[in-house]
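Attaching a single structure in structure tokens format; questions to follow.
The complex appears here without one of its protein chains, the remainder shown in place.
And then subunit A:
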Amino acid sequence: MGISRDSRHKRAHTGAKRAQIRKKRKFELGRQPANTKIGAKRVHTVRVRGGNIKFRALRLDTGNFAWGSESSTRKARIIKVVYNASNNELVRTNTLVKGAIVEIDAAPFRQWYEAHYAVAIGRKTKKDTADDTEDSLSKKRSNHVQRKVDARKEASKVEPALVESFATGRVLARIASRPGQSGRCDGYILEGKELEFYNRRLKARK
């Protein structure tokens, strides 16, 4: 492979050029990057030092994303990479890395929200309501469940920026796992100041 992670090839703090004293050792090895793309799941396993296993995700299409303020985590489809602070190339090629901002499918979270609070989210007109939402919004609930739902009414407020993105069916999330190491693409939905920050960046870009 040839990629090594030693510091013996670099100049010393004083600027002195260091002579090569030994050959490359196996414990200094580095591997090719995963460059995880969006697509049907393809994960390779790698045997690493100590006999342990790393899961190198080469293609992923779903991830486990958390909606922090509602404490609700759902498996959602990843649609595309929208922003990467380090490299625009990774946005163009839709590469999944930790810290990248992606668009995910909002449907699992909308379903959870409407079942939990019995309030519609991100639906502008009556025409938008599909058959399944009518079921979750207006289905028959037992007395006990209905009382619980009514008690949650005050807590059902969601910030307007998030509601807007629910209307489009896509929500911005940030990847918090390392797909090339764990084989998974998990993260959290952007909210509050962070969402405002990235929305501004995206708008400036357009």
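What we mean here is this: a contact is a pair of C-beta atoms (placed from the backbone, for glycine too) under 8 Å apart; a residue touches a chain by one contact, two chains touch by 3 or more; residues count from 1.
Simple rule for what comes next: contacts and distances are computed from a predicted model.
S.K.: For the chain omitted from this view, which of "GOLD domain-containing protein", "Small ribosomal subunit protein uS17", "Calcium and integrin-binding family member 2" or "AP complex subunit sigma" is its UniProt protein name?
M.R.: "Small ribosomal subunit protein uS17"
S.K.: Please identify which residue in A:22, A:193 or A:206 touches the non-displayed chain.
M.R.: Reading the full complex, the residue touching the unseen chain is A:193.
S.K.: One chain isn't shown here. Among A:3, A:48, A:85 or A:145, which residue touches it?
M.R.: Here the residue in touch with the unshown chain is A:85.
S.K.: Which residues does subunit A use to touch the chain missing from this display?
M.R.: On the side of subunit A, residues 7, 10, 13, 68-70, 85-86, 99, 154-155, 157, 191-194, 197-198, 201 touch the unshown chain.
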